[in-house]
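Every protein chain but one is kept in place in this view of the complex.
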Amino acid sequence: MFSSDILIQISPYLWLTAGAFVVLALGLFVQNEKKPLFVLITCMFLLLSILSMFCIGDPVYIMNGLLLHDKFGCWFAVLLLVSLFVVVMMIPYQTKLVAEYPSAVLSLLLMSACGGLFMIFSNHLVVFFVGLELLSIPLYVLVGLGHHKGKSSEASFKYFLLGAVAAAVFIYGTALIWSSTSSMRIDELFEIFRSPLYQTLPKTFWFGLSLVVVSLLFKLGVFPFHFWIPDVYEAAPASINAWMSTASKIAVVGVLIRLFYMFPVLDSFEPEHVTSKWMITMGVFSIFSMMWGSIGGLYQKDFKRLLGYSTISHMGYVLMFISSTFGKSYDETFEVLFFYLCIYVIANLVMFLLISQSEEKQDVTVDNCKGLVTSHPVIALGFAFGLLSLAGLPPFAGFVAKFKLFYFVIGQGGIYLVIFAILSSIISVVYYFRILANMFLEDGHTTFQVQQEGRRIWLILFLAFLLILFGILPQIVQNWLF
Amino acid sequence: MIVPLDHVLLVSFALFLIGLVGLFLRKDALTIFLCVELLLNAANVAFVGVARSIGDVTGHVVVLIVIAVAAAEAAIGLSIVIRLHQNKKPLEVQKLNELKG
Partner (left out) sequence: MSFLSLQIFFPFLCGMLLLFLPSSKQKYIWNITIGIAAVTFLMSLMLWTQFDFLIPTIFQWEERFDWIQKYGVYYHIGVDGLGLVMVTLSSFLTLIALYLSRNSIQKRVKEFAFSMLMLETAMIGTFCALDLFLFYVFWEIVLLPMCILIGVYGGEKRMYATKKFFVYTLFGSLFMLVGLIALYNINMTNHGMVSSSLVDMTLMKVPASQQFWLLIAFLLAFLIKVPVFPFHTWLPLAHVEAPMAGSVILAGVLLKMGAYGILRFAIPLFPDAMIQIAPWMIALSVVGIVFGAMMAYAQSDIKKLIAYSSVSHMGFVTLGIFSLHPTALTGAMFQLVAHGLSTGALFLMIGYIYDQKHTREMSQYGGIASVMPRYTVIFFVTTLAAIGLPGLCGFVGEFLILMGAFQSHVISSPVVIIGIAVSGVVLGAVYMLKLFEHMFLGPVTNEKNQKLKDYKWGQLIAMGALVICMVYLGIRPNSLLQILKIQHVQPVEISVVKEVRRVQ
């Protein structure tokens, strides 16, 4: 029944799913103290999955057109899996999290990654739905495992409700799309866009499509669907935060790239007002996201909550880029967006995983980290690199990423969007700077604890070093990828 | 008599709206969860109706998939509610305000 061709084609997903089951089963039979074993097995399956990505060459539709394996999706998938690798390596630092259910946590993370892969490679809206749920449901559980039991359960419940509504909206939108076009496959939908049938699409189609996009924007965390982010970020354990802020954003941006950059022919058709309506709406959303993220972060005391607002702001930049370069081709825009996403992922991983060091002893707040540079200078430097990269200052990679983004947006005529982006950058610099000032300039006794097994921290510091390396020599990423 | 597609879609839309409205107006956690299930089932009804009128079996398969996913989600959701209860949090949504939204 399963020919070897199909097995090879679906091997990335198979490795992840197999890994999830193996780790879960192992958790039943092996004592809980053997935590490194679990991590090792998880990493092994992850690496196998990454390696199987390299079998992907030319774009090919697999599984009867349900999934599309192409190079662009491949890059997103590798980014996702590598970030999971980093998160899994650093998870043992959160002792309370892994004390109770180590194998379950790792297994859920693997399933979540598998869902992310489904989303990135999907060609069919229902596959996309399954991927979305597979990505999110483990997250609902994992968010609830924070060490403040009351807060975490509450955040988990809120996230679950809103996420379930988003998924339901998504599938309802799919139903409407199917009812009007009798096709749920994304490539067939694009064919319809290119053909004269485009003129005859009924209103239900556009309503369905907007529901689908709304659901995606919820997952991305942009205005007006961003209300869950600060609460959930505050209450989740920091490693899960690291995964959540990187994986779901990677998966959704991958999908958005597929959806919006395969529309280049739309402009040549008459209902241009439809596309311009979309562009204007998304532009307005992006402006509000950027400003909300920057102004909201000014009042925050908790570090993770502040990073949540920074995420809203960053996704606002991404949305600004998408809304103004709507309809350009894949090749030009993919590189810029992927670079931005890479740098965002690295910076977020560095920040959250450094926070995860000390989070369980005491909450890391803006005031708590006073004088970090005297007690743990290297960790303070890691934080500094991450924060300055998020702020977008040269010579860090965040600056180059923002520069490329602004370059394209201004080239498309989005000068007002960029003015708002600049204003939000300036405002957000204030709160990044406040943290940096507390860490470096104040003398204080910080309560930040560093775990004693110090070897793994170098992975995070290596990532922080990458932030400067890519800032000075961004062509490394460019030449290596393309 | 064959039910016209428009009627099915109308019913599905009505279910969707009821679910949405119930979501916002209800206070009890479990009832809100029921409304989420209602939303998912609205989509199911739409799928079945369209599959019937177009004649494509895909719709029915999709319904099975959505039911399976909804079941998984229900399992997770209920376990989250149980955990909420274990951690001595009230089950009324209004009272869940420890996190400043």
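Just so it is clear, A and B label the chains in written order, and each chain counts residues from 1 on its own.
Convention: contacts are C-beta pairs under 8 Å (C-beta built on N, C-alpha and C of every residue); 3 or more make two chains touch, one makes a residue touch a chain.
Since this is a predicted model, take the numbers as computed values, not measurements.
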item	value
Which displayed chains the hidden chain touches across the whole complex	A
Hidden partner chain, touching residue among A:99, A:197 or A:426	A:426
Given A:157, A:303, A:406 or A:448, the one touching the chain that is not displayed	A:406
Residue of A:418, A:435 or A:464 in touch with the missing chain, whole complex considered	A:418
Chain A residues touching the omitted chain (full complex)	388, 393-395, 399-400, 403-404, 406-407, 410-411, 415, 418-419, 422, 425-426, 429-430, 433-434, 437, 440-442, 474-475, 478
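What we mean here is this: only the chains that are shown with their structure count from here on.
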item	value
Chain centre separation in whole Å, for chain B relative to chain A (CA means)	26
Chain B-touching residues of chain A, taken from the complex the two chains share	126, 129-130, 133, 137, 140-141, 144, 149-151, 153-158, 160-161, 164-165, 167-169, 171-172, 174-176, 178-179, 182, 184, 204, 227, 230-231, 234-235
Sites on chain B touched by chain A in the complex	5, 9, 12, 16, 19, 23, 29, 32-33, 36, 39-40, 42-43, 46-47, 49-50, 54, 56, 58-59, 62, 65-66, 69, 72-73, 76-77, 79-81, 83-84, 86-89, 96, 98-101
